[in-house]
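As you look at this complex, bear in mind that one protein chain is not there, while each of the others sits in place.
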Amino acid sequence: MSSFITVLLDGLAYGMVLFIISVGLTVTMGLMRITNVAHGGFAMVGGYLAAMMIRAGVPFFPAAILASVAAGLVGGAVEMTVLRPLYRKGELAQVLLTFGLTFVFIAGLTLLFGTNSQAVPLPDYLSGSVHIGFRDYPAYRLFLIATGLVLAVFLWLVVDRSLYGAKLRAAVDNPRIARAVGINVNRLFTGTFIAGCGLAGFGGVVGAELLMLEPFYALKYLVVFLVVVVVGGLGNFKGSFVAALAIGIIDTAGKFFFPNISAYFFFSLVFVLLLWRPNGLMPAKSAA
Amino acid sequence: MTTLPTRSGLAELSAQGRLGLAWHALPWVLAFVVFYMAEGYLSLWTNALIMILLTLSLDLALGYAGIVTLGQAAFFGFGAYAAGLFAIHVHNDPLIGLVTATALSGLFGFVTGILILHTQGVTLLMLTLAVAGLLAEWANRAYEITGGDDGLQGVRMGPVLGLFRFDLYGKTAYLYSLAVLFVWFVVVWRIIVSPFGRSLDGIRQNPARMRAIGTPVWWRLVAIYTISAAMAGTAGALSAQTTRFVGLTTLSVLVSGTALVMLMLGGTRRIYGAFLGATVYVIVQDYAAKVNPFYWMFFIGALLMATVLFLEGGLMDLGATVRKYWRRAPVKKP
Partner (left out) sequence: MTATPALSVSGLSKNFGALAVAQSIDLDLVPGARMGLIGPNGAGKTTFVNLLTGMLRPDAGSISLGGEPIDRLKPEDRVRRGLARTHQINTLLNETSVCENVAIAIAERDRIAWRTLRFGPQWRACLDEAQDRLRQIGIAEVADRRVSELPYGQQRLLEIAIALALKPRVLLLDEPAAGVPSAESHVIHDVLEQLPADIAILIIEHDMDVVFRFAREITVLVQGRILTRGEPAVIAANPEVRAVYLGRSVV
């Protein structure tokens, strides 16, 4: 029983990391209709930068925030320069370009930092454990769960309740009309892209214990991030939250209970799920 | 009468007369020139031939039929393991092994195609990734069969047709690969100029139109996916037979990515685009990788991005693209 709860908590923590990283992707793919396979690269950039700053003496949280901002800015630069010309081109061009971008991320970080994996040292108060009734449990994972929940609620409020969210949904439903009523669609998309990449960067930092930072990070976890988005339903914010948690728990459980076949288990699950529901569990046309 | 723009490879291929035929002989003549000139480098060129074959297979599925896949490695690796295992456990005749591996890869493509080609877009992309991922996971786990991480060792090949041994200089390997490539090239050519190929070209452009004229779109896609998989399987099998080794990397997404890069670099739907792209890639990589493989990767990534943004038709269209920008440059925006 206690191992069951441990697996559940571990899975939740992992799922929250997946959610934080993927939520930006669900926006870019579902709302802006850009098939972006480079998203993991932004998480990786965030993680690397934070690792570097922490090694240089910057405390954990400031480093995490700064790294997320930097990842967001890299994302903004990418969106404005190379992605914007692709909005009206087909999916193939988008896949190719972002795939090339992934290569650039991988090679760039390797040239700068080498092929070794990067550790993001945790502050003391996160590296200990907390007693949770029946056992001691790593504080770090509890922190992940809490952070994920807070972010999810916050994002839900933003997308569902704010003027920004309303504008975003309008722009997605019909960019032409949105433009006509005075919404600056380009700026809106750029801003959203920056936010999504910033969140990915943040996820890269706080999730570094679970998704190890190494140059091929962007390709290695690509499938997982995409799965969250697709299974959740493209552009479906709540869907990707549920999908991320479900995948986190299922994958963790698979690794715990069937360590030898967990990867099969994961891929087969993805396979069956996508064949059964090609548009995800909760297909949605617009945000929230 | 206006002619079609160069972009339409189909019209071009079918419109060329006898003069075109001489043009088409060029790559093969060059291949023989390489054979006599590139002594000591033949294994590199053999690899180039194999990559051309892989790229050509991707051109069929992605270039012509518009199946956006990142899973071509699944078939390349499948063919490689099939050929390697066949040589070890069943028979060491290269041709029998090659045909077997090709057929099995085709079958694998058929089965997965039937399953996944109902879907489109990102879902399809993910499914192609998942197929390759599943297979890679299997190869990694099944240590007893595949050698896992260490790769499949001890592939020993008999002589081709019972006559030509694989020699130390790689001459047999080169000519054998060239011959196989030629056979597939003829098949591809027939396909793309045929009504079948034209229907694929139509499906890529507008599936709804094709449905409205009564095209069984899904079956056509399954068919070309099968052929493409068989072809990629042949490429993998050649790789296994000529290097006598199969590694896990044959199944990695990097192989799929490389094939994509080579195809885009050369130009899709141009048949020789695959030749040009793969050759340039393999040769330049050989030089660059000696310096630092990650410089190369950086360069390839940037190149891929530049190709998408500025050189839509790939190197095959370089002339036309340059002219286009040249002409456009002096014109000021209104």
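Letters A and B mark the chains as written, and numbering starts fresh at 1 in each.
Keep this in mind: a contact is a pair of C-beta atoms (placed from the backbone, for glycine too) under 8 Å apart; a residue touches a chain by one contact, two chains touch by 3 or more.
Computed from a prediction, not measured in an experiment: that's the story for all the values here.
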Margin query: So one chain is hidden, and I want to know which residue out of B:H91, B:R165, B:R211 or B:R323 touches that hidden chain in the complete assembly.
Written below: B:R211
Note to self: Given that one chain is not shown, which residue among B:I145, B:I191, B:L254 or B:L309 touches it?
What the structure shows: B:I191
Check: For chain B, which residues lie in contact with the unshown chain of the complex?
Finding: 1-5, 7-8, 11, 190-191, 194-199, 201-202, 205-206, 208-209, 211-217
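One rule holds for everything that comes next: only the chains that are shown with their structure count from here on.
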Margin query: Which stretch or stretches of chain B touch chain A in the complex?
Written below: 62, 66, 68, 70, 115-116, 118-123, 125-127, 129-131, 133-134, 137-138, 141, 253-254, 257, 260-261, 264, 292, 294-305, 307-309, 312
Notebook entry, point to check: Tell me, which parts of chain A touch chain B in their complex?
Noted result: 29, 35, 37, 82, 85-86, 91-93, 95-97, 99-108, 110-111, 219, 222-223, 226-227, 229-230, 234, 260-261, 263-264, 267-268, 270-271, 274-275, 278-279
